[in-house]
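Could you have a look at this structure, given as C-alpha cells, before my questions?
Showing just some of the chains, left in place.
Going by the order they are written in, the chains are A and B; count residues from 1 in each one.
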Amino acid sequence: MTPCVHKVQYYETDQMQIVHHSNYIRWFEEARSHLMDEIGYGYHRMETDGIIIPVLSVHADYKGMVRYGETVEIEANIKAFTGVKMVISYVVRDILSREVRTVGESKHAFLNKETYRPLSLKRKHKDLFTLFQNLHLEYIDEGDK
Amino acid sequence: MTPCVHKVQYYETDQMQIVHHSNYIRWFEEARSHLMDEIGYGYHRMETDGIIIPVLSVHADYKGMVRYGETVEIEANIKAFTGVKMVISYVVRDILSREVRTVGESKHAFLNKETYRPLSLKRKHKDLFTLFQNLHLEYIDEGDK
C-alpha cells in the first residue's frame, strides 16, 4: 500500500508558526480515507452503500511540531475490529527525518446511513467485513514480528 | 437588528500572525446566517422548506489585518434582489475602533433543494420574497440619505 502523504499548507498554520493542533484530527481522517481507497473500497462508496462510520472518540498525542514547508506521512492501522466497532491508530511522521510528530487513535461504529442504527458488517456486508478483518490481522501480525 | 459579532479565535490565525484570509469568507456566511435569524427566517428553516442558496461567486477586499484578541462586527446587506438571484455585501469592522478591515460581496441563486433547479421565491415562497425585498429596499433607502 502507498502511504498517505500530506504537504503542510499555509492555511493549516497558526500564529505559533506551527500546524494548528486541530488539523491532525483532520489528517487522521485523511489517512482513514486513503486507507480505504487503497483497499479498493473507498469511504465514498461505503456511504453510497448506506454505511457511515461516525467518530465515537478521538485522541492525539503531540510529540513534535510540524511546520509549513514540511511534508508528513500519516500511517493508519486497524488496531481493533469487531464488525460493529473499530479502533484505528495513527502515526504522523516527517517524511524526510522519519521522526514521529503525532500519534493518535479514533474509535468508530458502523451505522446504517438512514436509521443511524448499529449495523453488523459480518451479516450485512461480508466483503467489507473480510477486508477490515484482514487489515486488522495484518497489523497484529506485524506487531508480533 | 443586532449586529453579527465575532470574536477572533486562535485557530483562525496563520503564521503571519493575522487571521487567515479564507476565514473572512466564512465570516460573511456567519453574517448571512445571522441576518436571516434576525428577520425570523433562519437559513436552517429555509433548508427545511426545501430552499438552498448556494454561493455563485464571492469577493473580498482586505483593507486591514485582524488579529487574535480582537473582535469584529460583520454587517451584511441585501445589495440586489430579483427573487431568483441575490447579491449580499459585507463590511467587517473592528468593534472598538470601528475601522473597516474587509469589505466583500457574495452572489447567490435560490434553488430547489431536491432538484437543484432555480426557484422563483415570488411564486413559491411569497413571505420569504417579501422579507428579502424589504431588506433590499431598506438598504437602498439608507444609501439615499
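Simple rule for what comes next: a residue touches a chain if its C-beta (ideal position, glycine included) is under 8 Å from a C-beta of that chain, and two chains touch if they have at least 3 such contacts.
Computed from a predicted model, the values in this text were never measured in an experiment.
The total count of identical chains across the complete complex in this file is 4, with 2 shown in place.
Methods note: only the chains that are shown with their structure count from here on.
A turn of 180° superposes the CA atoms of subunit A on those of subunit B, with the angle given to the nearest 5. The part of subunit B that touches subunit A in the complex is made up of residues 10-11, 13-15, 17-18, 20, 22, 68.
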